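The complex appears here without one of its protein chains, the remainder shown in place.
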């Protein structure tokens, strides 16, 4: 089947969604993100694995009845067959379903926007990678949404431009507190599947949020990690997967790093932070205050750079909607990924590549993330042995 | 003409826009806000006073050609006549046009969402007030958007519940720096009309942003201001309207307050802040960090309340989309006003009132704001004489 | 009687103290400050008005029995008569005693370091001023200690050097919360005399802390205030003096300012803050984070200047003891005043003037403070009438 995009398409991108039905957090987030810049229109969905919930969820979103599907296979087929079928699909299921769903839509020539981590395991991830290598006409984006924040883009551009000199140290952290107690056994849906290896994969906290921090550390530093040493822990009794991860990293240029991810750190809501230090200066960014970026050139006064403000660079301004001091937040950062994908899809309609500054995370980030999870689990099982990435 | 809403309407609210064409800041903001929660659909517009710009702006937004209007009068008539005509209009023109435009649409039975300040002067404001008194079937909302932030709602609810005791002191401030130099003479469109009394009204900074701070001080404290003493200044040479305002306030319960608004305060981007103190505790909120609210009960440790986090109240949670630590920003706060208006419009379709917790700013806030501007100008002209509100 | 200093003196300065006995807060602070840089030695005291407390307080401080005095008159005489008598005295009594005590020691040729505000009323203040005009050999310092913080010195130097351009707006505030309830009636000694006009003078909060903010606004801006409009309030039932003060200010260069002082603002411990804005940039400093100074040049990234760090100027470095990142606090700032006075005393021993950068507050600051209190009280009594300073 040929790709569903082509020069016959125009206007807003027709979008489908798999997963994300009632009670889902991330499904709603994807819909906000798709809507933000008015480039997508949600028209179809297989929103839950349970048929009744799939129906009620689709109805609640105002989908046309014939485009509310009970399963993703029939959805892929039916949508591919429609002249007005979806051009892209958002996959927001638990981790184990990401790849099977993606494969079905890729096969149908439909672009994919997939939540992270990429897959249940590396085997799945590699299958998808192969398929995408065959289907270069299909766009695949992974929503490592934090890389969509404008000041993260600026940080990356500053590092690339050498403003920090040679990078020496990269510190990432991502503490949360919502799994401090065993909420997975008290019926909290979000917690349930994340605590289940059959649905979440081999990584708990390291997969759910550690991969975000890792992706950001690589994305901003532009460095290639070489090996890591990990110490994973499950502090809550009865929990199988890790809820706290300590990781030391070595990069190919000789830089070193640390990564701490935790879901049992009371007081932290969504404390993703990245700090990067080179021979000439440092940068610090915290997700909970995303419009700010600290730049500390060695030997000069510390500078607070603000989204849209003095000192904001072109890399940040590209993704900036409103003036400085008017905070943009998580949904706007997430939407930046969607908008970059939209730019790619629209370019693809004319068989072109998008503006080269479009840098949404893709299969490579997904493979890297799976490799990170796998290495962490292996290193930790080997008592912290340094493990190649 | 009867109101355009009624039980025949369903689905998303069809929205028109007057003003907000290319180069407008606030027009785009209104569109983001309308789109956020998927309750509106922009279908018509008279987006600029200049016909060519009105056309190109409408085209850029993907409006149907026949619903791109050159002026608001023909738009009000034509839309009112269409079976699928707009149910609501957003007015995002310079201040002097707010009332004439609003009157045309109200007359046509179309709900109005209007930017602030309400009017060019009190005379205009009173005319509109009278018209609305006649047309109780039409909903009128004024986008004092900052009152839409969840933690502002929580602050208001806490004060109302007596958690601060008797309110004694209310400190508001709104410093910016974008008019530090005479940008209005360098072709900056936003600055031009704001610096022109014929389009902005008698207040410069006091009207543009002082009214926001004032509205918030009243909204959160629940107090009725009684009189004020103002000292307005124009620091930039050649500027006619004030660019800095110092105001002292007295409230009817004996509380006192201060308000500082400035557009010549280098380092401030959009520094709206409110602090309120009672016999039992204090609250502090800053717009640039809107997900946080400091609560300082007297004699107890200071508490940082976070949107979506522990300590967040029902009043905040009603307007919360995503979990704590995932920052919501300016657009989300603005969108809360649109969503509350949507709730009111949908209720109105069935001739009902919305949930009583829907508290978007309305004509009363508009009149209060105009009264504030007028009193500031008068007091300042009278060398700070205490002037009734 | 000639001055007690002269070229026969050497080594550490022998210091006496009046007031500051057991239970005093500020007496202990003065002793810490005098000790900090090892330039003073406390050898005599009339530490309390009550003889028994004077004795026990002196003993507790290890004073020689013959140098523990029951009253300041005999202390001034006896110390002046001793060959090893004190060279300077610290006055830390309630306000109404500052001038009588100072007069006795000045008459005896002993240098005076006096707590603020200067006097009970302007009459007292003017008498002291006259006496000092006659006794130019005696050094008189007023402990407006906040002007001793290094980053305040830097702020002042930056303004003087024109780094902010023409000053337009000066915002000062000093909120505290310790008088939120009527602690003066629950036996709190500090509160008792401050609430009593016979001992505190005509200003409550405006005299106790408002004068500090005012002194700092003038010290940093280098501007001369011309007139003010004040609205004083006493929120706690039964309190005679003001516990909250709102003041608008006009300076002789056309700049405008606001000052808020409050002792009924729950959540504020010692929230002195100064912000100053000119045509080219802004500065912000908060007493509770005294090692930091924000400098916001218009159109450039915001800069955080740190004591001892990159960007710290000579004016700050003169008063810096330890490296950046090792916080200096309130006692160190206070001690800077003592050390500057020591430099003046040591210079005076050789009939010289100290280094011209020594800028401790003196009688002029004291007169200015009394004038400020008087103008605030008068303006407020006149319903906020603009009152000359």
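Annotations for the structure displayed:
Per-chain numbering from 1; labels A, B and C assigned in written order.
To be clear about the criterion, a residue touches a chain if its C-beta (ideal position, glycine included) is under 8 Å from a C-beta of that chain, and two chains touch if they have at least 3 such contacts.
All values derive from a computational prediction rather than experimental measurement.
Only one residue from A:260, A:285 or A:360 touches the chain missing from this view: A:260. The residue from A:49, A:131, A:180 or A:359 that touches the chain not shown here is A:180.
For the options A:78, A:248 or A:343, the residue in contact with the chain missing from this view is A:248. Residues 11, 25, 28-29, 31-32, 35-36, 38, 62, 176, 268-271, 287-291, 306, 308-309, 321-332 of chain C touch the missing chain (whole complex, contact as defined above). Considering the complete assembly, chain A touches the hidden chain via residues 164, 168-169, 171, 177, 180-181, 229, 231, 233, 235, 244, 246, 248, 250, 256-258, 260, 262, 264-268, 275, 277-282, 284, 294, 296-298, 302, 383-384, 386. One chain of the complex is left out; on chain B, the residues touching it are 295, 299-306, 309-311.
In the analysis below, only the chains that are shown with their structure count from here on.
A separation of 44 Å divides the Cα centre of chain B from that of chain C. Looking at chain B, one finds that residues 268 touch two or more other chains.
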